[in-house]
Structures are given as structure tokens and as C-alpha cells.
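With one protein chain held back, the other chains of the complex are shown just where they sit.
== chain A ==
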């Protein structure tokens, strides 16, 4: 093991290595690949939706399939694409930024990834037998009455992947609390680490609400309970509450990490320290805190009454304040900097106006009275795509361009990067800006067709054309990845020459133990401090000594397979009780793996001092 594992091996050995890996960097890459795959799938679904809506009363797909398409698009993009890609970036970068050799619970990390992947695959297998069709919000009673097994796949798929996400969140919290390098106090942590930390806390508190909601839904659909059935004394609105108690923090789980990305990209390419670091940290916490008290703004029209609506409206508008603080801090970071523009920077710069528009429409929606007009119209679609695409997706792409050389040792091609940026950027605004007006003119969301000559034709056509531009941008990005993998320019440690944080002090890509000697952190932006003092390297905090690393394990994968089999059993046992065998068998596999894990001691392996010295740096 150890260094020798980097040598050339056969396909089987490589595959085994990836299936059993507990290395946070490899798991990060797996998350990126898995999330990327689902992003393409969700994108395909989006394009199909836009083709259906390209002209009035179009018949490209049937009404039922359309419902499945919008449901799977939303669910896939939020749960299986955006969030896992972010978890991938966090997984790879955060431990490097705090000077750690791995996350706190490497085994759990791998289990989290496999649960996400199998949850996603399970959900998508529903395409063969009928996908969920009650919207990504899966409101009862529609979801309770939806025939077939579609919604059951939604429940079990999200339950699996949600468990994985929860594990990821807990893991990151513990890692950041316990594993910071010597000298790395909380207020010396890079902003991306901070936002990872806060987003993980959001995951920790928000996901249980989803878990509970999904369980209640599962009991209602599979075991004859009536939590959401008004006829039997249940209450359908409870689902909406549980979903949004989870759902609103979820949108901040999606945006906070990319706030962190921008806070790394701007200082690097403006060659200036981040303006208002303390205010940024404080604003992040404030957003997270307020994020938990605004969920009912998704339910203004449910009939909670004027008092509840007013309270939630005011709380919602308050979030715009810390968000505004952040926007201004980024602008001041750029102000007077010696700015270098490249793809990473373009995505970041484009984020500022795009996201601000989304924030503005958000405040409009937060006005409860006005929301009676906007609600469930294309205006809302416009709003959340401005924040999610203009925020999260732009941020992901900025982060990928920025850290690609660190993760894979090669620069993404700059020209291709700019082509995909401009086409995607133009396409994005073409697609979604006009949707605000479509909504204001009365076009409802989630409708299969719209009628001719109601003033909606041109707007929808423009919107669909924009979607093709975005697709083109994504394809160019894929080509860029392939090109870079084959012929990309090699990157040194400090790939951009103006790196400030610890990840730029180690080789690109990093060795599997990250740091031969843990670095001594002497302040915020530790690498920058050393550079300013004319040092070529970080000061080590320890002598070269044996390094202890965790061993890989196949158990997380086996455990996940067990749970997946059990999920299938749960879904189909409603029709045929023999499927209970799958439930028991699957659970047995999972439990036996857990038992094995608990009883079998695994002390990991050591990389000897001699070996480390042989490697040089």
C-alpha cells in the first residue's frame, strides 16, 4: 500500500480501488462524477420540457409523461446533481484547506457517497415502470393518490440519498471542529471551509424534517396509515410544512457553499484579501439562522392566516440583508484589485448580477399579498432559476475551473471555457428572464400546454431557444473535460500563482496523505503570509514522521446494496407479499455488514518515515 498504489495497475485493481476507497479526494471525484451524470440527465429532461413548450398546444410528449418529466427534472437537479456536486467539491477541497489528511470518518464518507448514488439510481430506474409525477415537492394528497409505484420510488430513492447526505454533513462538521492544522483557529479558516461548515449544520437540522416527512408518506402509501388523508382525520398540509421546513434550508445548502467558492475566487484573481472577512462569516451564520424561520413563505396561499403570513413575510425579507452584505463585500474585494479575468472569474463575475436579480424577485415574492398573484406561476420559476442556476450552477462551474488544476493536475482549456461560459450565460438569461413576464401574464407553472394567441407564444419560443444555448455550453464544457484529460497543460502547486490558502501549498493533484508534514498556520490566508515574507514553503508544524492512514473497505458498498434491495422490497410488497423477502434479505445484508464493521478491528496502515523521505516533497 501507500505510495506504491500510485503505480500502474490493471483495470480490475483500479476498479476495486475506487469501489473501496475511503480517500476524501477520490470520494470527492466520485461525487463530482455521479452528480455530473445526474446533471446531464436532469438537463436532458429540461430540454424535453422546453421542446414541449416551444409552441402552443404542442404534442411532443403526453400530459402524463410531462408530469413525470417536470417531477424528475426538479428532484434530480436538486437532490442528485447540485447537492452532490457541491458535496464533491467540499469533500475534495475542505480537508486540504484546513490542513487535514482526511475527513474525520472516512468509512462514513464512503457510505454516504454510495447511498447517494444508489438512491439516485433507484429513483431513476422508475423511468422503466412509471416515474413519480407529483412534482418535486410531492404535495399530498396528489402524491397519495398518484397511481402506480412512481411516488414510492421517489420516497425510497430520496430516503436513501438523504441518509447519505446527512452522513456527509455530520462528517464535515466533525472534521472542521476536530481536524484543523496547528494554528488554524476558527477565524483563520478560509471562507469555503466556513460555508461548508455552516451548510453542513443546515444539513444536520434540515434533513431530519425530510426524513420524517418521507417516512409518514411511506406509511400512508405502503402501510395504510392516514397522516395526510383528511377523510380519515389526517392533514395534507402537514406534508407541506415538513417539506418546506426542510426545503427552505435546502436552498441555502445549495447556495452557501458557492458563496464560499466566490469568496475564494475573487481574492485570488483580484490579488487582494477578502473584504470584510468577519462580516462574511457573520452573514453566513445569519443567513443559516434566518433560513430556518421562513419556510411558510412557500405556503402563503395555503390559508395560514394574515398574522402567520405577515411574520413569515418579514422574516423572509430580512434574509436579503445579510445576502446584500455579502454582495457588497465581493464588490469591495474587486474594487482596486489587480484583476485577472479567466473562466473561473467570468463565472464568478456573472454570478453577481444574475443572483442579485434572483434575490430581488425573491423579495417581491416574499410580500405575501403580492404572492397571491405570483404563486404557482412562471414568475416563481424565473425566481428560483435565477438563484439556483445564476447562483449554484455558476458557482459550481467557477469552483470547477478554479480547483480543476488542484484536483486533476491540469488546467481546463481557457478558450473552450470562455465559449461555454458565454453561450451558457446568454442562454440562461434568454431562458429565464422572459419567464418572469410569462408568469406575470398569467402562465401557470407545471402545465402541459398553453393556448395560442394569449401573448405567451413568443416568450415561450425565446425561452426554449435559450435552453438550446445552455445545452451547447454544457456540451462544450464536456469537450473541455475530455480535451483537458488528454492534452491539458500541467499545473504546478500554486496553479494560479496567487493562491492564498493551504490547498495551493501541496502538489497538484495531492498525494493520498495530502501533507507530508502538517503546516503551521500563522494567520488568515497562510500561504499569502509566507509569500509576503519571502518564504517558498509553509513552515511545518511537525517533524517528518510515520503517517497513519485509514484502510479502504468494500463494506459501505455492500451495505448500500443491502438497503437498495430492501427499498425495492418495500416498494413492491404492497402488491405482492413475497417481496417482503427482499426487505428481509436486504436488511440482513446491511445489518451483517454493519456487524462486520463493528466487530472487525481495522487499525488502518502506516506510511513509514523512510518511505516519506524517499518521496522528497
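Just so it is clear, a residue touches a chain if its C-beta (ideal position, glycine included) is under 8 Å from a C-beta of that chain, and two chains touch if they have at least 3 such contacts; residues count from 1.
The rule we apply is simple: contacts and distances are computed from a predicted model.
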| item | value |
| --- | --- |
| Per UniProt record, name of the chain withheld from view ["ABC transporter ATP-binding protein", "Transport permease protein", "Xanthine dehydrogenase family protein subunit M" or "Cytochrome c oxidase subunit 4B"] | "Cytochrome c oxidase subunit 4B" |
| Touching residue (missing chain; options A:205, A:408, A:483 or A:579) | A:205 |
| Residue of A:102, A:133, A:250 or A:264 touching the missing chain in the full complex | A:102 |
| Option touching the unshown chain, where A:27, A:245 or A:357 are the choices | A:245 |
| Full-complex contact with the absent chain, from A:63, A:177 or A:554 | A:177 |
| Residue of A:18, A:127, A:215 or A:292 in touch with the missing chain, whole complex considered | A:292 |
| Chain A residues that touch the omitted chain in the full complex | 101-102, 173, 177-178, 186, 201, 204-205, 209, 241, 245, 289, 292-293, 296, 304, 307-308, 548-550, 603-604 |
